[in-house]
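Note that one protein chain of the assembly has been removed; the remaining protein chains are unaltered in position.
Should a chain be cited, it is by its letter among A and B, assigned in written order, with residues numbered from 1 in that chain.
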Amino acid sequence: MTQQAPAWAASPRHLASRPVSTRPASPVPVPHEVCIHPGPALLEGVADGPSLAAHRKRYGDLPTTRLPHLLQLVRGAGLRGRGGAAFPFATKLETASKRRRPVVVVNLSEGEPASAKDSALALSRPHLVLDGATAAAQALGSREVHLVVTGERPLVRQSMERALEERAGDVAVRLHTAAPRFVAGQARAVIELLSGRPNLPVTAWSPEAIEGLRGRPTLLSNAETWAHVGLLVLRGEGAYRRHGTETEPGTALLSLTTPGEEPHVLEVPYGTRLREVLPEAAHGLPALVGGFHGSWATWPTLANARISVPHLAALGTPLGAGVLLVPDAETCPVELTSRIVAFLAGQSAGRCGPCHNGLPALAAAVHDVATGRGGAERAGQLAELVRGRGACAHPDGTVRLVRSLLGTLPHEVAEHVSGGCAHLRAAVAS
Amino acid sequence: MSRRLRVDWPSCQARGLCHELLPELVELDEWGYPIVGGEVTEELVADARAAVRACPRLALRLV
Partner (left out) sequence: MTDGPLLWYLNRSTGLVLLVLLTITTVLGVLSLGGRPGRGVPRFVTQSLHRNLALLSVALLGAHVTSAVVDTYVDIRWWQAVVPVGATYMPLWLGLGTVSLDLIALVVVTSLLRTRLSHRSWHAVHLLSWAAWLVAVVHGVGIGTDLRAGSLLAVVPTVSCVAAVLLAGTVRISRGLRPQPLSSQPLSSQPLSERTLP
């Protein structure tokens, strides 16, 4: 797998400056730069640049797609959401089409600091994303399209603004800025933002495709999902099926992140072996599959795994939003997990008692484990207590991370409990 | 038709009336928030409805 990036992608491209906060900082800060690797479909021809002219030259004009044809396209491709839940897009589209005055929302808030794929799309392929959303809006007869970007990555916002300007005259798209928080990208939190309320999760009594923004059916999807829709509409199912497998056609964008380095965004056909994607330096080491709300995987698991939603789910390491966090050999996974959990606890919206109280307690317990003071049992208890008891999946994702540490890396955890971890000794000594 | 109790977590302020009225299905965690378990069976439906009506924050729903 070539790791070479085109010159313009590899040059320093600033995305963010971290806001000052009294909450624990993310162990992986919001990236200032991202290295975007050219890919076979979504990231094809990134060297052309993000302009509308270049986009149209490569993909042609956006055909008007009627709803039945769009449904057929996304169903045939088995398109799943790329925001982490991997929900079948065709189901959402069909549900939203059944009620009046649907709304289309492009979620580019990328609240997870370790993720960079949506930013990469914004910087290199904004019109693919916008074409997808526009096609769906036209098919649904929706006149309301919203785009949500994060304020933490200013260049991303700029790129989308420029892209929207180039498309004047098309379906009107309203641009919104998400709050600089981890949970700001959660579906209901986004809808709250669009409603003019604080950008935080609320309880959803029905899916937003049935009742979302102002009670209207809301087709809210991740930016990458929209890019795939765009690709399907522009190129057709046949071209789409050229990559990936028979049962899982298409590609996925992955954010390959090593703490301390800039992230790499790769486009990978489904079915690709993970060991081909992971850099040499990561071979032999465990990795966190799915980002901060993901699961640890040992090297043997990784070596035999393929990039595939059902396959990775069956292995107990769901792909989520495509973040592969690969710590280097010097980073202890127990200590890293402790810092991630501390960060996630601080990112609680503070609206739900079990999350607001339970996550800090869970972080304290994991911290105890990491500093050799025991606490694994308490961590397990709290994990069970907090799971499923909140308006959003923030506690659930945090619990998944903690349980995967305790369950998948028991050897590393035991080293910490016994005081034998090399990193622990260094930390205690300092 | 299986019915469950669902908590509207942002509204819940751990007042505890649901637990008082329906201890068979609602326990409280160490911070006073309800742990709702199990299906609401026929004999518990009346108590479940009472718990829903009693919640001062209207944070409990029978779905």
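Please note the rule applied: contacts are C-beta pairs under 8 Å (C-beta built on N, C-alpha and C of every residue); 3 or more make two chains touch, one makes a residue touch a chain.
Since we're looking at a predicted model, the values are computed, not measured.
J.: Using the definition of touch stated at the top, determine which of A:R306, A:R351 or A:R403 touches the missing chain.
T.: With A:R306, A:R351 or A:R403 as choices, the missing chain is touched by A:R351.
J.: Which one touches the absent chain: A:R23, A:R214, A:H283 or A:R373?
T.: A:R23
J.: Where the complex has a chain not shown, which of A:H367, A:R387 or A:R403 is the residue touching it?
T.: Counting the whole complex, the residue in contact with the absent chain is A:H367.
J.: For subunit B, which residues reach the chain that was dropped from this view?
T.: Looking at subunit B, the ones touching the missing chain are residues 10-11, 13-17, 19-21, 28, 32, 52-54, 56-58.
The working rule: only the chains that are shown with their structure count from here on.
J.: Calculate how many whole Å lie between the centre of subunit A and the centre of subunit B, each centre taken as the average of the chain's C-alpha atoms.
T.: That gives a centre separation of 34 Å.
J.: Where on subunit A does subunit B make contact in their complex?
T.: Counting only subunit A, the residues touching subunit B are 201-203, 205, 351-355, 357-358, 385, 389-391.
J.: Where on subunit B does subunit A make contact in their complex?
T.: 7-14, 29, 31-33, 35, 61, 63
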